[in-house]
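Once you've had a glance at the structure underneath, I'll fire off some questions.
Every protein chain of the complex appears in place save one, which is left out.
For reference, chains read A, B and C in written order, and residue numbers begin at 1 within each chain.
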Amino acid sequence: MKLLSLLLLFPLFPVLAQPTPKDVEQVMQRDFHARGQAGMDRVVQDGLQRVCTEAHDQPPAELAKRLEADQMKTIAFPQGSLIGDWKSGERIAQNGRGMQWTDAPGAANGGSCYNCHQLSPKEISFGTIGPSLAGFGAKRGSGPDAQRYVYGKIYNAKAYNACSQMPRLGYSGTLTAQQIKDLVALLLDPGSPVNQ
Amino acid sequence: MAGPMKIRATLAGGNTAGAAGTTEIRVLMSHPMTTAQSGQPLHFIQNVTVKLNGRAVIEAEVSQAVSRNPVFSFRLKGGAKGDRIEVAWLDNQGESNRIETAVA
Amino acid sequence: MNRAFAGVLLSLAFCASAAAQDVKKEIERYREMVSEGSPAELFELEGETLWKKAQGPQQVSLEKCDLGLGPGILKGAYAALPRYFKDADRVMDLETRLLHCMMTLQGRSREEATRRVFGNADRPSEMESLSAYVAAQSRGMKMVPGESHPKERAAYELGRALYFRRAGSWDFACTSCHGEEGKRIRLQELPMLIKPENARSVVASWPAYRISTSGFITMQWRMNNCYQQMRMPEPAFGSDATVALIHFITVTGKGEVYRGPGNKR
Partner (left out) sequence: MNRLRRALLGALAALLAKPLASLAAWNESAFGAKTPQDALKGIGVANPAPSKEIVIDAPQIAENGAVVPIEITSNIPGTSSIAVVLEKNPFPLAAKFDFGEGALPYVKLNVKMAETADVRVVAAAGGRHYSATREIKVTIGGCGG
């Protein structure tokens, strides 16, 4: 029902027959092929991807809230401190590899963080798709709540913003729990270059 | 592999009262320009010569620090349409190439 | 990192916005200076040789290839692509059409002709050099892709749908990077290709010489490489999906005067 109301909110252009989501998937099934670790299962959308595609990333608030609650359930928070090693976190943030058909399947993946965010003010080559995170820990503190928020956001960004452009780095199997802790340290540790 | 070259020589500046302008030369060379650090066999252009109507006017010695597919711009005093400009290179493996054009 | 650089970075931290402005300006100046002497022309020369070279079982050149304006007509042909081709009953972009000519005129198999469509600096691909040569023959002409045939309109709609479709390990669509204006990845600005003013300069400059790899890159490569970075499986060269995306982008940026082959990072 929710999907139906969504479709009504975003009416199809009357002039041209647009391809249905099913049509588009069929084209992709035909025109794409598995390569390396990138299997054809990745062409098939999950529920969240389908809704965000249909809504051009702006689902109605009520639907977004429900999707976020669903995504929140996927996050496995480790016990104890979530602060790892910021030096390792910086390397993970700099590394843009992982999950591509050109990447070795067994190798440790990067988080691609600098592709979209400013983190350490020392790095001048940073992206701007996501907000600047320079001084993040200095502003927010590094207590249990901040740790939990950052860990959860990296593990599954969609639990906080249903159609966020940020990958679900833990949920997708890109980063391990230890790697995410190291990134939490990069953001929150007072000794991290992010907070200088 | 040392591939094709491209050259352009044009008259710039000057005026109808006869004041001399400048001949601008831009030359492109396909060459790998591999360095000692690349792990590939060292292969780079060492000498570049620019000739105006058959006479050498610029002689350059270059190193592996020149970028791949080298592009050089040079300038000559004065010049006239139809002047013959030739650029030749020679690399450390003895390969060479040359190209000629008339000033436009 | 040397001391002087560290000093500059320190000052960057102090006056971040002014410094960011300077960085942007200097990077723009860098690109401008590099593009003044683009080796793209060397690829055009190589492409001309390949266009005229007899190849394949038929041992003929591509000189009779019909790129849409009639057999062998190169001038302005690229500016009118992608378009619908009756003989193939589908919309084709430049590279797909070149492949079609290799198969039909030269008698080559698809497998052989597409074995190595994306080359590198040491060995550029035949498709890259040919693209440079053909595209250069439209320099100074307005980009006017086909839009009247129903299959051209369908390709546009499919391209648009693909542009917004999120999927894969990282939930990416084209819009994940090219969905908002003024954004960048690292230092690379990202054109928002659904806006004509952004798509135009893209349409006017591809295919292009790529400074970081000293190679020549084409739109089919761009689609392939984006899907790789989107953590998706690989789209087939010259497939309807890739042609549709290229058509969608080209129609969005139509009307711009072609200035390529250009220079990319």
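To be clear about the criterion, a contact is a pair of C-beta atoms (placed from the backbone, for glycine too) under 8 Å apart; a residue touches a chain by one contact, two chains touch by 3 or more.
For clarity, every value in this text was computed on a predicted model and none was experimentally measured.
Asks: Out of A:94, A:161 or A:176, point to the residue that touches the absent chain in the complete complex.
Replies: A:94
Asks: Tell me which residue among C:96, C:114, C:198 or C:229 touches the hidden chain in the full complex.
Replies: Within the whole complex, the residue contacting the unshown chain is C:229.
Asks: Can you list where subunit C touches the absent chain?
Replies: 1-2, 4-5, 8, 22-23, 26-27, 29-31, 33-34, 36-37, 185-188, 211-212, 214, 229, 265
Asks: Residues on subunit B that touch the omitted chain in the whole complex?
Replies: Per the touch rule, subunit B residues meeting the hidden chain are 22, 35-37, 46-47, 49-50, 52, 55-68, 70-78, 88, 90-94, 96.
The definition used in the following text is that only the chains that are shown with their structure count from here on.
Asks: By that same contact rule, can you tell me which chains touch subunit A and subunit C alike?
Replies: none
Asks: State which chain is most central when centres are taken as means of Cα atoms.
Replies: C
Asks: Could you work out how far the Cα centre of subunit B sits from that of subunit C, in whole Å?
Replies: From the centre of subunit B to the centre of subunit C is 30 Å.
Asks: So what's the Cα centroid distance for subunit A and subunit B, whole Å?
Replies: 50
Asks: Touching at least two other chains at once: which residues of subunit A meet that condition?
Replies: In subunit A, no residue touches at least two other chains, as defined above.
Asks: At least two other chains touched by the same residue of subunit C: list those residues.
Replies: Nothing qualifies.
Asks: Write out the stretch or stretches of subunit B touching subunit C in their complex.
Replies: For subunit B paired with subunit C, touching residues are 1, 3-6, 26, 28, 30, 32, 67-69, 71-73.
Asks: Under the definition above, what is the set of subunit A residues touching subunit C in their complex?
Replies: Contacts found on subunit A: 16-19, 21, 23-24, 27-28, 30-35, 38-40, 42-45, 48-49, 52-53, 56-57, 99-102, 114-116, 121-122, 124-129, 158, 165, 167-168, 172-174.
Asks: Quick one: which bits of subunit C touch subunit B in the complex? Just the residue numbers, please.
Replies: Interface residues on the subunit C side: 36-39, 41-42, 45-46, 49, 121-123, 214.
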